[in-house]
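The complex is shown incomplete by one protein chain, all other protein chains being positioned as in the whole.
By letter and in written order, the chains are A, B and C; residue numbering begins at 1 in each of them.
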Amino acid sequence: MPGYTHLFIPGPTNIPEQVRMAMNVSMQDMRAPDFPELTLPIFEKLKTVFRNKSGRVFLYPSSGTGAWEAAIQNTLSPGDKVLMSRFGQFSHLWVDMAQRLGLVVDVIDCDWGEGVPVEKYAEKLSKDVSHEYAAVFATHNETATGVTSDIKAIRAALNAANHPALLMVDGVSSIGSIEFDQDAWGVDCAVSGSQKGFMLPAGLGILSVSAYALEARKRAGFGRTFFSFDDMIATNDSGYFPYTPATQLLRGLSVSCDMLLEEGLEAVWDRHNRLATGVRKAVGAWGLRLCAKEPKWHSDTVSAIVVPETFDARDVIARAYRGYNTSLGTGLSKVMGKVFRIGHLGWLNEGMVATALSVAEMAMIDCGIQIEPGTGVGAAIRHFSATAAPATAKVA
Amino acid sequence: MPGYTHLFIPGPTNIPEQVRMAMNVSMQDMRAPDFPELTLPIFEKLKTVFRNKSGRVFLYPSSGTGAWEAAIQNTLSPGDKVLMSRFGQFSHLWVDMAQRLGLVVDVIDCDWGEGVPVEKYAEKLSKDVSHEYAAVFATHNETATGVTSDIKAIRAALNAANHPALLMVDGVSSIGSIEFDQDAWGVDCAVSGSQKGFMLPAGLGILSVSAYALEARKRAGFGRTFFSFDDMIATNDSGYFPYTPATQLLRGLSVSCDMLLEEGLEAVWDRHNRLATGVRKAVGAWGLRLCAKEPKWHSDTVSAIVVPETFDARDVIARAYRGYNTSLGTGLSKVMGKVFRIGHLGWLNEGMVATALSVAEMAMIDCGIQIEPGTGVGAAIRHFSATAAPATAKVA
Amino acid sequence: MPGYTHLFIPGPTNIPEQVRMAMNVSMQDMRAPDFPELTLPIFEKLKTVFRNKSGRVFLYPSSGTGAWEAAIQNTLSPGDKVLMSRFGQFSHLWVDMAQRLGLVVDVIDCDWGEGVPVEKYAEKLSKDVSHEYAAVFATHNETATGVTSDIKAIRAALNAANHPALLMVDGVSSIGSIEFDQDAWGVDCAVSGSQKGFMLPAGLGILSVSAYALEARKRAGFGRTFFSFDDMIATNDSGYFPYTPATQLLRGLSVSCDMLLEEGLEAVWDRHNRLATGVRKAVGAWGLRLCAKEPKWHSDTVSAIVVPETFDARDVIARAYRGYNTSLGTGLSKVMGKVFRIGHLGWLNEGMVATALSVAEMAMIDCGIQIEPGTGVGAAIRHFSATAAPATAKVA
Partner (left out) sequence: MPGYTHLFIPGPTNIPEQVRMAMNVSMQDMRAPDFPELTLPIFEKLKTVFRNKSGRVFLYPSSGTGAWEAAIQNTLSPGDKVLMSRFGQFSHLWVDMAQRLGLVVDVIDCDWGEGVPVEKYAEKLSKDVSHEYAAVFATHNETATGVTSDIKAIRAALNAANHPALLMVDGVSSIGSIEFDQDAWGVDCAVSGSQKGFMLPAGLGILSVSAYALEARKRAGFGRTFFSFDDMIATNDSGYFPYTPATQLLRGLSVSCDMLLEEGLEAVWDRHNRLATGVRKAVGAWGLRLCAKEPKWHSDTVSAIVVPETFDARDVIARAYRGYNTSLGTGLSKVMGKVFRIGHLGWLNEGMVATALSVAEMAMIDCGIQIEPGTGVGAAIRHFSATAAPATAKVA
């Protein structure tokens, strides 16, 4: 099909040219004496991106799911009681993992479209005077519904209750794109992956761990080797890995971290907010609504857009893919057919958002949804133009 | 600057993934016994693309300008009288080349925005009973103004006058994107380059030559070696070249020709017409006009859009580049500051056109031009949706 | 440092041009309707490479170590008794993993340089009339010492004892390069990774599982999610994955499997044997010996070469790297400083082996080891020339 394939799923995201170039490599020896010249700076850059000064970052050849499992295996024990909430496919899957690995999960179910119920967490934590909860889990950005939760408030609840539980956060689709501050928020395990804000192909699980969580590994009761912190620690400090690392991705990661840090984390977050706002203006102009129930939960990395009840969102997605060479995100599980998603994270600018919105318009119109052509993308254009940096001096 | 750089100049055009992959190569021996397995099919594919059954195609490591010169050097002689017309920067430059190489050029100057004055050509040819004109030159698609001329009609004029002059056509920004039929139109030298419809980096001049033009080389009086047809012919038939060819581009060219032929030339032309119509609908919706003076001259590969008189188009272009990471084409020479150009040829689809139009809107608005956000891109969306292939069966 | 870096470690191996080109991609949607067109054929091709007709192959974004763990987690339970042997760093590490995951390991220690002690296995299995061993583990190719073991004989021992234990084989550095026949040998879990015989970057654990092992998953007592067979099975059949797969590597894997199958597995194995024999001829000509104690254990994928006692092999390796831009494999653990290794697997031909041997000669000479220049590489050249396919017809 002619023309570029437009990728607007919430990960994998579009890969910057620089990253793609950096990964176009022949293989190298991961035990070479100069290999640490590649790897050691990456760990430092990642600590800056996560804002994790005192702990450390682990890099697994895996996926975000692998990093979820690494976080649990290395800090908890079978039978540990943990507090979790469920309001979308990814928070659901993490609960499922915890249960299958043998944790005793106190799950709070919320409507899909809501975020972490901080008040309920606070209540439960304050009541847990015997500190039965070994850990509190939170999905920072629920990719399935486009909902961002308030991690800082969860830390506040833990502090208010003077509770020693670990704070485990799924930041797969948030970190590197929207505000995240591991140290300030007291996050113990921050889970991410390569294929979202880090703008790489899938294949790396990235886990940033606090000093407190590192201590916890000493009492963790899960058998583990592949994901073992200890094996990593024993080799990472000298710049090596306990088994063959995904060197090609490390080369790309070095570049993508540089890009994030050169743009500046706050600038990256602002950019995502500005671009996401454009998407939300478009949704409003179309007369549609987001799956996220309240503005406080609006995600700056992904928008799940609810189609009118008589339509199936999968038709819109199929039309965009087959007719316009564009990947939109599908609705997962409970919201399948009800929403389509636009991923707006990573290597993104105004023109790319305009592409996504324009194709969404065409696909919806083709499916019979009443949309005035140009209204959505026009609303985004208006927003982008109104909020753009001032034009430089004129030619004439 | 974050996000992809959007490229909407009328060449170099966007390179398909497949072509980019094909060019990511280590070097190879251009005298290897299996080298012709790469090269010989390319010549055949090119003849299909040009619709040149009886002649041959030459591939120079050069540019379209080089192929212009090759056409002249190999078929004409210093002092030959030729008929040309001038109505844009590229037709101007070809006249300039002809004059500097020593041809006696009868130039018809037209307004920029018009095309080849076929009636005047017909008149001059019919009067030239002694056949003083050795060749008639025509710019099929004037890239500077977005004007396509009627080559078939020029052939008709030559035939009507029973005139033996060679028909030389600049198809750099037309061939491979809009209708071109060398055999049917009796084009003797058809000039193209790699970086337009052939969807490659710049670096190849492509010259398709009729059997009649091949004969003309025997009496051509220009000294020549680099561009010599004879040197090429002596080696090309066995799949080799008289000097080191640009093998990397040949690898890409093999793939890009396959892509054109698999899509089907008519389908490629239709796609360009449909996408270009979307652009023209946008221009109308903006209340602006094209540089091309009449619909018959509308180019399906590039649109030169006239900004309101009190504005400088260069500001719009600078704004798009600096503010939105997007390259639009500048106005050249006489129309500098008066027009900006959107290249819509090559590896292109609806989503990409929507990007171009959206960025153009933002840039114009930022420069103070009165544009209702979304009107242009909305008009294009309406057109694309109305003319899209029917949606396949629904999911639900 | 000028010139190509020569990579002769036993993985990652040299990546074919075709694979590198195939991985030079923009990202794609792993939930797209046509994604299975990429993935489903890969599973089939892998089954052909493993010679696994009745079972299935799992692809984890991980490493060979991850696939080791996947094999254990999905087929065994904590407390299960297993039979293993240890004669090199990688067989050591698998034992270590089994113990740390809670298996009760009956370890047979052998000298480094020997292989799986089949007779001892046979004896233990025949005595285990109550079938306490749930599984028997074997390292097909011990990468640390260059020792290949006889898996077929282990299957014979199991059959002779009529023993139901699972046969777990580490084929990371053998499969795709030397003979392996999962069905004929009755291997239940065959572990491999992307960065050896499959000629890809590291990042994929590849696990080929018999129907018998698939059944075993139903009683396996390990908690598991990331490596869970069930989660994979639930999605793989339709061409998808339970979490984001490493699509870029899948694209490469599709091509590398095609290459193996087009060359023909037997031809691939023969090529490795011929090239490895050349290396061994060189070692003999140098007056040195291999770590592998007997010819029956000679590995066709890696040779561990013992340096004279008064030298440190790490000096040779450092010299090759710093002085000649060449990575040789280091001695690990017990044989550190005693051996250097030449990896001769994957995308390899005579010229590449000659490079490795030539650089090894220079590095050894520079370190003071008495080597007559050209003797080793000359012995290999003699072997290669003597065993080459006959020259085609002469030119003159």
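To be clear about the criterion, a residue touches a chain if its C-beta (ideal position, glycine included) is under 8 Å from a C-beta of that chain, and two chains touch if they have at least 3 such contacts.
Please read these numbers as outputs of a predicted model, since none were measured by experiment.
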- line: Output for the hidden chain's shown neighbours is A, B, C
Chain not shown: contacting residue from C:R100, C:K120, C:K152 or C:R271: C:R271
Where the missing chain touches chain B, by residue: 4-5, 7, 9, 11-15, 20, 23-24, 26-33, 60-66, 68-69, 78, 96-97, 100-102, 193, 195, 201-203, 222-226, 228, 242-249, 318, 321-322, 327, 329-330
Query: Going by the touch rule given at the top, which residues of chain A touch the chain that is not shown?
result: 17, 20-22, 24-26
Residue numbers in chain C that touch the chain omitted from display: 1-6, 14, 17, 24, 263, 268, 271, 312, 314-315, 318-319, 322-326, 337, 347-352, 354-355, 358-359, 361-362, 365-367, 372-382, 384-385, 388-389, 391-392, 394-396
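The rule is simple: only the chains that are shown with their structure count from here on.
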- prompt: When the mean CA coordinate of each chain is compared with the mean CA coordinate of the whole protein, which chain is closest?
  reply: A
Query: Which whole number of Å gives the spacing of the CA centres of chain A and chain B?
result: 44
Field: Centroid spacing, where centroids are CA-atom means, of chain A and chain C in whole angstrom
entry: 35
- request: Would you please write down the residue numbers of chain A that are in contact with two or more other chains?
  value: 4-5, 14, 24, 318, 322
